[in-house]
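Apart from one protein chain that is not included, each protein chain of the complex appears where it belongs.
In this document, chain identifiers A and B correspond to the written order of the chains, with residue numbering beginning at 1 in each.
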Amino acid sequence: MRTENVDVAVVGGGPAGLAAAAAAREAGAENVLLIERGERLGGILNQCIHDGFGTKMLGEALTGPEYAQIFIARLSDSGVTSSLETMVLDLTPDRELTICSEDGIRRIKAGSVVLCTGCRERTRGAIRIPGTRPAGVFTAGVVQEYMNLRNILVGRKAVILGSGDIGLIMARRLTLEGVKVECVAEILPYPSGLARNIVQCLDDFDIPLYLSTTVVDIHGVDRLQGVTLAQIGPKGGVVRGTKRFIDCDTLLLSVGLIPENELAKKAGIDLSPVTTGPIVDDQFQTSVPGIFCGGNALQVHDLVDYASMESQKAGQSAATFAGAGKLPDQNIDVQPGNGIRYVVPQTLSGEEAVDFSMRVFSPGSDRYVVFRRGDKMVRRMKQTELDPAAMIRVRVRADRFKGSEGPLTVEVTD
Amino acid sequence: MQQRYDIAIIGGGVVGCAIARHLSRFDLKIALLEKESDVARGTSSKNSGVVHTGFNVPTGSVKAGLNVRGAAMFEALSEELDVPFNRVGKLVVALTPEEVPDLDKLKAIGDANGVPQLEIVDEQAVKSMEPNIRGVGALHVPTAAITCPYTMTIALAESAAINGADIMLNSGVRRISGEMGSFRITTESGTTHSKLIINSAGLYSDQVARMAGVRRYKVWPCRGEYVIIDKSRSDLMTRMVYPVPPKGGSGLGVHLTPTVDGNILIGPSAEYVKLKTNDATTSATAQVLLEEAKELLPALNPRDAITSYAGIRPKTVSSAQGGFGDFIIEEAPELPGMMHLVGIESPGLTAAPAIAEDMAEWVDEHIGAKPKATFEPGRETPVRFREQTVDVQAQLVDEDPEYGHLVCRCELVTRKEVKAAIHNPLGVRTINGIKYRSRAMMGRCQGGFCSTRIVDMLAQEFDTPLEEISLKGPGSQLFVGSTKDLRKNAD
Partner (left out) sequence: MNTGEIVCVVCPTSCLVHAEWDDEELVSIDRARCKLAWDYVAAEIFDPRRTVTTTVPVDAGQSPLVSVKTASPVPKGMVFDVMNDLAGVVAKAPITVGDVILKDVSGTGIDVVATMNVA
């Protein structure tokens, strides 16, 4: 079998992979290969025709395709080789990839690897919505792909389950194309998507949002005829008397994204049970030396800007590793404390500034996010609004880690 | 398609297709009439895929005889038709010492039915055979096997078609008149004449019998729900594991069955339902299935469930009657020339090849069945890329670049295989038809990546208008049309 050597191999050509590959090249890696399973670069951004991308990184609110195009141009200027319609079949802990395309199956021996494999959508089967199996039940991303890339309309009257951003965006998209969106149902007592999307996708079009509500039955033998909604009580059971039938021919599921880490598992990488992405250090290196990770595969992002930023760092670190450079030792554990669901990275060196990403468990207002190490307060940041749907990013300078010992804890306080 | 046949088989489940294929060895004009858009759309695709040995059916019953005969034929048949078959073995496990004597009872039945190599094993043996299974002892059934029931049904139908049988889909039967030698069958798609009829309509066999004026049969639908576990957990067990059948309503007695694709099936439940079409899944049952499964397999995590489904058993005994109902395989005396197969629930899959042989004898008795000079036993199937070593995979891609395009990432299905599924010999053009033939869309992302690509391929291969692409036949269209045309025309 043909074997090739590359300095850095990046798996995934969406916004994370594009940023990682260009950054690796800019950091000095000679031979950088970007591997993408789809027909073109850009990943999920190609179908995200709405705007709001790039406010942090580029200072503008661009549409998905525009944002992708900027990074695709950067990539091609930087001299990275891309292999499209290529699937990675295997990845070993010593960074050997087996890739497959119509040109054949090849082995790639990489100096370092960056995994930017994104997410998949949670399915009907995974949440086991009871009922029959008619046509007309789709995940939101698939409908988005049909509508925005293939000019296909899936139905005329829709119910959306899940108030995550994809569901909200699709509520607007469908309405603009003349589909009647009856409602959005959300099982939690608060919305899962960003406030801007509640305003611009639901309020603008008077689409009702039913909280603490879910789909408890699906009806229709051949094509969807309707769904039964019901309110869910605090213990998770159906509240009596709240079941109601909604006539519709389409059910869109926007019930969560799952980081795609089958390759990481093949390479024996340790995954966090909370994020289900790899556990990483402040260089975005995983538990397997030389394999790095960034983007939605690492943690589900709400802003593509942060996915690109962390992947740039991952790409730079990958270039250093491939060039036999030394990456700082990672001796400080990061521990989520009160109110914090998770923090990335999970370890750090204390020698560099770190941009932390974290999410809270529940909504709140006027609180503080506090970093502590030993009895030293490392950083305290005011957060006017705390929203589980909105990732919190905090930068902590290197000098702040000094003068204390032990793990770094992050918590929410009054 | 001719209009006059020697034999018309009503129902394209595994039994009907097995009969069609076996009869196609003979010089006979055969029609198979199936009401859905594909074969295996009923109970045949919604069961556990187990090739039973026959230890849990009463000695001397029709079921027992056909089970044992069918089991002896199944492996060779699977080999001929390139259908997966895996003799994994089974453990019937006692969870408490009180249940151990039940194992002896089951063994005794198995011995009487002629099931080979049965043995009672102790707790240590259970632990060493299946380290993740709880149990104080078990009945070990080494010859029990698993297969893919819908692949077998499709393969049988394709083989029948290759050998000259007419497989007619979307041909639900409406009226039957006439008599032996000259039956007249009106279907949704036209009229068929046949000398003999075999009624293998599964859940609807009682209704088909009534169409011919035979009113003696009644089928009660009994639903069985399943939960499917992600194949990343295939390491949890190798063999099928059943608990000792529960006494009087204490739980479902949930089975754990590995599949030929590496998933684990939990189920089935058993609940009489009113409607034969009610194959909906329920959350209450899924919960019970997972809880009971955890008793046997503590390492099971409900989060590993990727989906659920339900099948409906055609029972010949009602909920009130309860108890054992045997297969009914008979010609009704009031209407010679029409054979009725009623109540073919488990072990129907296993019994199918044996039933087919018996049907050939019956046909021979009535009109004579002369073996053909040439019979093609096999069928052409593309190599399953996912089952090959990487070196063989590399060779495949070098020889045919269509193997180099992975359409379904989760199950590693290539464009070559999806294309072959699209161009299947039965002419099925539904999304489910492609799914069941190629395995695409059956993995953990349930079509999230590949379904749009499959729609592209389907539209392209046949220039199919978007509004016609369906999930499972007429009425189940996926789309209403092109977004922009609809918007333009709306004003």
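The working rule: a contact is a pair of C-beta atoms (placed from the backbone, for glycine too) under 8 Å apart; a residue touches a chain by one contact, two chains touch by 3 or more.
Here the structure is a predicted model, which is why all the values come from computation and not from measurement.
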Sole contact to the chain not displayed, among A:Met1, A:Leu149 or A:Ala353: A:Leu149
Options A:Ile198, A:Ile269 or A:Met358, residue touching the unrepresented chain: A:Ile198
Hidden partner interface residues of subunit A, rising order: 46, 49-51, 55-56, 61-66, 69, 147-151, 173, 176-177, 194-196, 198-200, 204, 302-303, 365, 384-385, 387, 390
Absent-chain interface as seen on subunit B, which is shown: 483-484, 487-488, 490-491
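By our rule, only the chains that are shown with their structure count from here on.
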Subunit B - residues contacting subunit A, complex: 227-228, 232, 277, 279-283, 286, 305-309, 390-391, 393-394, 397-398, 401-402, 404-406, 409, 412, 444-449, 451-452, 455-456, 466, 470-484, 486-487, 490
Sites on subunit A touched by subunit B in the complex: 1, 37, 85, 87, 89-90, 98, 100-105, 120-121, 123-126, 128, 130-136, 139, 141-142, 145-147, 149-156, 177-178, 216-218, 221-223, 265
